[in-house]
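Sharing a structure with you now.
What follows is part of the complex, with its chains left where they were.
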Amino acid sequence: MKREAYEQHLEALEHELVGMARWAKAKGERIVVLLEGRDTAGKGGTIKAILARINPRQCRTVALSKPSEVERGQWYFQRYVAHLPTAGEIVLFDRSWYNRAGVERVMGFATAEQVDLFLAQVPTFEKMLVDDGIRLFKYWLSCDQEAQEERFAERLADPLKRWKLSPIDIAARTKFDEYTKAREAMFAATHSDHAPWTVVDYNDQRLGRLTLIRDLLDRLPDTSVPEEEVVWPALGHSPLGEDFERLQPIPHFPLGEAERG
Amino acid sequence: MKREAYEQHLEALEHELVGMARWAKAKGERIVVLLEGRDTAGKGGTIKAILARINPRQCRTVALSKPSEVERGQWYFQRYVAHLPTAGEIVLFDRSWYNRAGVERVMGFATAEQVDLFLAQVPTFEKMLVDDGIRLFKYWLSCDQEAQEERFAERLADPLKRWKLSPIDIAARTKFDEYTKAREAMFAATHSDHAPWTVVDYNDQRLGRLTLIRDLLDRLPDTSVPEEEVVWPALGHSPLGEDFERLQPIPHFPLGEAERG
Amino acid sequence: MKREAYEQHLEALEHELVGMARWAKAKGERIVVLLEGRDTAGKGGTIKAILARINPRQCRTVALSKPSEVERGQWYFQRYVAHLPTAGEIVLFDRSWYNRAGVERVMGFATAEQVDLFLAQVPTFEKMLVDDGIRLFKYWLSCDQEAQEERFAERLADPLKRWKLSPIDIAARTKFDEYTKAREAMFAATHSDHAPWTVVDYNDQRLGRLTLIRDLLDRLPDTSVPEEEVVWPALGHSPLGEDFERLQPIPHFPLGEAERG
């Protein structure tokens, strides 16, 4: 979709996201949003869109690296549990415990027994969180291989994006079908009444983002909370200038005449 | 400055930031960037600009909330030390240990003795980090009260920004001079050869961001690291379509005809 | 029972406990032992008996204080999950998540809804741990009020033990029956096939300890693991003396003639 239309719609959603955050804080709500999907699907961009307007002290992203040796010896969910929200917090998982059912399964980083145990435990694990009052949203961002190939090509060509290409990506590319199968097995085992999956088409990423955020907002209860009245007295004097004694600002980044505001 | 010029210059800087991240990873470098400044100065926006293109698994923001009772009983620096980077990481502090010399001092959350001890310990503390090889950059984002008042007014008027106004802000506004004095005392005590402060004029936030990022990049050593060759074989077959069996993508966010791409 | 007999039997058990630890390390086993019971029952002494001979880098005690505000806002189990063992570790819980069903319920620190949710979640929570391979042992140390009163009296009289008496203890004393009811409700909800409770009579604490440790050992599978051969060459020279240049040992604690070895 077109950029302008996207930005216009997004701004409307941002008002609701800010309202959601105010509500979460006022009510002590806890919100977890999981983002899963193939490489290039658009997880990072969605997270940035959600975070853009919200207090970073209230909303965290969790993007864990590969587990340490100590973590590998623990209950699989342990290192994820450490990042669950406290009252008033919103946590966005950029990939999540579902790694075990996806990349770990397909690439052989987990045994078949480990994957089976994981798939068996997930519904129970998530039910505990949901019953405890955590609002859990699980999104699968979907894109065809055609879109994915285009994005890979873009990453390859664009020095700003080259780092996003990892050896795992290259391997994943030739295992598109295995990933499909793994995902379907994952859905079969973990799409539950208490914690359903929502698939969002991200072949158009802007449209995908709007769709996902709209869905998230629609599934929350009424989040309207009256804004606190801010009493904002007049300053009562001319604004003060800055007054540096020891240190002075460094010279500005050099601008051409026409670039100045 | 003008948006277009800003975006053009920023993109050039983003290439260098991505290079910086590649270098940090390759060499095991650790980078800490502290952002301090009055409310509305532009810390959050700067952080977003730096993060925009970098791997979130490599670059973290630290924005601590007020300390818990356990933390209040600890060595003051303890809860900050926990977030220092490991090899290859870049950590951005959105406010930092300097809280003690600013808001805590002016608002009376710390005693005079605590502030004095803090100011006495900072140079030593930072020297330990720097001698250990951490690259520490301390930025003070400066804005006049005139600019600040405009931004407060904007926050007051804009529902997307209203949450940024806290009771502390309102108090801070009438204590502009006390904050100035506190900052000057802080500079006097903590502007050192090994960890100097850099003041950046943020009366124009776009220009401020370019200035800060340019300065940061200029103060790093040569960060050029050859990009790893990515061998990218042809796919060898037509791209595969997605194939959902159990679940289908939810309907798109509704768009008007003219909004489609 | 008599001290000598106790020490003799305990030593035999210590050999098995050391064997258990060797086995856990060799096989990557994880062992969790929960100790619950009324005040004075004997939890602390049992923990010391188990730990006495085992590597402190392998075996940890977890004795959590009251939750912080952040912890109170989290999923109830979250702060306990953080302390679960990694491969090769043995963790002893001196009180545990069962606080919610005991002291928190009786003293009104948790609402009836919180207690009900807790009791409903425990079997599921514990099943996840057990299915993951954690060996979970839950002991209730039992003592009559008569024994408890004697021990309270001892604590009151003995300056070494006075600190153990807390206002909660005093309250608990007049709520003996409520605690009994709470415990029975807890057993009814959480005594499961996969994680049964074991009640041990601690009216005689020495006998209680032997009984508990014997039970723990009996319920493990064969823990025999051949000891690693230690090749221990002769020193090959006269033993060296210590040689302090800068600092000398401080004077000994003064002993009477007859006290020397």
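What to note about this one:
As written, the chains take the letters A, B and C, and residue 1 is the first residue of each chain.
By our rule, a contact is a pair of C-beta atoms (placed from the backbone, for glycine too) under 8 Å apart; a residue touches a chain by one contact, two chains touch by 3 or more.
Just so it is clear, the structure is predicted and the values come from calculations on it, not from any experiment.
Here 3 copies are displayed; the structure file describes the full homo-oligomeric complex as 4 copies.
Assume only the chains that are shown with their structure count from here on.
Distances between chain centres, each the mean of the C-alpha atoms, put B farthest from chain C.
As for how the two copies chain A and chain B face one another, over half of their interface residue numbers coincide. If you average the Cα atoms of chain B and of chain C, the two centres end up 45 Å apart. Between chain A and chain C, the centres computed from C-alpha atoms are 41 Å apart.
In this assembly, the C-alpha centroid of chain A lies 19 Å from the C-alpha centroid of chain B.
Among the residues of chain C, those in touch with two or more other chains are 70. Residue ranges on chain C touching chain A, taken from their complex, read 28, 30, 70-78, 81-82, 84-89, 117, 120-121, 124-125, 127-129, 131-132, 134. Listing the residues of chain B that touch chain C in their complex gives 68-70.
By the touch criterion stated above, chain A contacts chain B in their complex at residues 1-2, 5, 9, 11, 14-15, 18, 21-22, 44, 47-48, 52-53, 55-57, 61, 63-65, 94, 140, 142-146, 148-149, 152, 156, 159-165, 170, 173, 176-177, 180, 184, 187-188, 191, 197-201, 204, 207, 210-211, 214-215, 227, 230-233, 235, 239-253, 255-256, 258-261.
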